[in-house]
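With one protein chain removed, the remaining protein chains of the complex are shown where they sit.
So, chain A:
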Amino acid sequence: MDKRSVAGDMGGKEDAKMLESPIEQYIESLRKHVEEQDPVFLISVVVALAAIIITCVFLKYFLTSKTVRSAVLLVGLCDSGKTLLFSRLVSGKFKRTQTSITDSSAPYKAKSDKGATWTLIDLPGHDSLRAQYLEKFKSAARAIVFVVDSAIFQKEVRDVAEFLYVLLTDSVICRNTPTLLVACNKQDITMAKSAKLIQQQLEKELNTLRVTRSAALSSQDGSVGGSVFLGKKGKDFEFSQLPMRVEFLECTALGNKAEEGEADIKSLEKSLAKL
């Protein structure tokens, strides 16, 4: 009887052993296999694996560092003076310009102690091209310079406000919050409005716009564009309510003496230096 019980116990133990054994057997066989191998081979395999992991980590680090936003975008309505401003900022020269149909980019060295270099990108302002170029470059934007034609601002106020609204409610821009510099260009013309006036008008207009745009129809596939509500509900819209830094400044790309003269873009350069 003892023997039988012992045998039973042994059987039980054997059963348990057998359950564990597939796993244990596997581990055992692996261990034997590994020990059989040449140690040099083992070391080389381990080194290769480590190298791969390290390169993966490095790549990730470099890729993310590439998306550090280092572009300054020049946007605005058609004929607001973006391309001339671009030329003045990059080279200081006056060039005749036509309506742009593609973007132009050039490196720009800020006039400050740090002297960081940005890429200045001039986007076309025409209505049909605006959207696709903004799509392409908005994720790389560190700052956006919104150029406004101060002389005919009164007539265009609704178009300017609509473009600004689209910019401010864009999801990528809301997430990255680049600095917004509104450059009131063409100050050399006598009828030009001041930056303060333009700021007030835009605030009023955007106040109305955020109501009408949120009541706009949804698109045919059901998606509703930018559902971000500007500013605070219940209070009138002000630029200070935005999450990003907004600055209004005056400049004239043409300069007081047209082709020969210097452009008065000092305030713009100062602001760019502060970035």
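Keep this in mind: contacts are C-beta pairs under 8 Å (C-beta built on N, C-alpha and C of every residue); 3 or more make two chains touch, one makes a residue touch a chain; residues count from 1.
Definition applied: contacts and distances are computed from a predicted model.
Novice: Which listed name, "SRP receptor subunit alpha", "ERCC4 domain-containing protein", "CLUMA_CG009165, isoform A" or "Sodium/hydrogen exchanger", is the one UniProt assigns to the chain that has been left out?
Specialist: "SRP receptor subunit alpha"
Novice: Looking at A:47, A:131 or A:172, which residue reaches the missing chain?
Specialist: Per the contact definition at the top, the residue touching the missing chain is A:131.
Novice: Could you list which residues of chain A touch the chain missing from the display?
Specialist: That gives, for chain A, the contact residues 83, 86-87, 90-91, 93, 95-107, 122, 124, 126-132, 158-159, 162, 208-209, 212-213, 215-221, 223.
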